[in-house]
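Below: the structure, in structure tokens.
Missing here is one protein chain; the remaining ones are kept as they sit in the complex.
Entry: chain A
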Amino acid sequence: MTAARTPVLVRIAAVEARLFLREPAAVFFAVVLPVALLLTLGATIPGFRDADPSLGGQRFVDAPFTAMMVLLSVVTLALSALPAVLVAYRERGVLRRLSTTPVRPVALLTAQLLINVSVAIVATALTLGLGHVFLGVPPPRSPWAFAGVFVLGSTTMLAIGLLLAAVAPNAKVVQGAGAALMFPLLFLAGMWLPRPLMPEILRRISDFTPTGAFGQALTDALGGGGPQAVHLAVLTGWALAAGLAAARLFRWQ
């Protein structure tokens, strides 16, 4: 029987992917919303498509705005979708039931991480692809750097999401905490006030936040001369700190 030889992780991930797609809210906020925001705001707000001397002659949609939409999708998945599912699985005994079988519950956690990374990749591909087709957003100027920043930043955000899932006692708390964390982090990334317009002190703070570093590194990889070392270091630091804390604190039941 060929089905029996399919690795268990792949089978779990396949079921988890179907479950993800059955949650319209998750698909909407992680995929549809960022892409729709890019296309509608990019097409309707005139200044977004004008060459901007402060951006070295690039248009706002080309790098900063596209970077923000990629970030929005990753942050939504990492701080909202992932922890909500993991905490619900712990609260409802799904992880506990799994621990009665020969499969370890860590397989389910791994599958969830795979799903969220995959959805983030799809959302990013749609953002870049549709942005290119409808708004003429150029492809990343340094594609490998962009891919590297995307992987590092996603890892960092998912590690923070895992830490959130580790410390949240129940589903209600994790949803509230996720939202409470998301808005300041998005603000510091420059979602509403672009980083070049931030006061110096705020921009310095932003440099050391996971989202500030991630957003700027994405922007630099998309349209500039590549990410800055400080942002890569900040992302790595947050990933290690959150990842190790999550590994220590995560409870399976």
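The working rule: a residue touches a chain if its C-beta (ideal position, glycine included) is under 8 Å from a C-beta of that chain, and two chains touch if they have at least 3 such contacts; residues count from 1.
Assume contacts and distances are computed from a predicted model.
S.K.: Assign the chain not included in the display its UniProt protein name, restricting the answer to "Molybdenum cofactor biosynthesis protein A", "Multidrug ABC transporter ATP-binding protein", "Molybdopterin synthase catalytic subunit" or "Gas vesicle protein".
M.R.: The record names the chain that does not appear here as "Multidrug ABC transporter ATP-binding protein".
S.K.: Looking at the whole complex, which of A:27, A:41, A:55 or A:94 touches the chain that is not displayed?
M.R.: Of the candidates A:27, A:41, A:55 or A:94, A:94 is in touch with the missing chain.
S.K.: Touching the missing chain, which residues of chain A?
M.R.: Per the touch rule, chain A residues meeting the hidden chain are 3-4, 6, 8, 11-12, 15, 18-19, 22-23, 88-89, 92-94, 96-97, 99-103.
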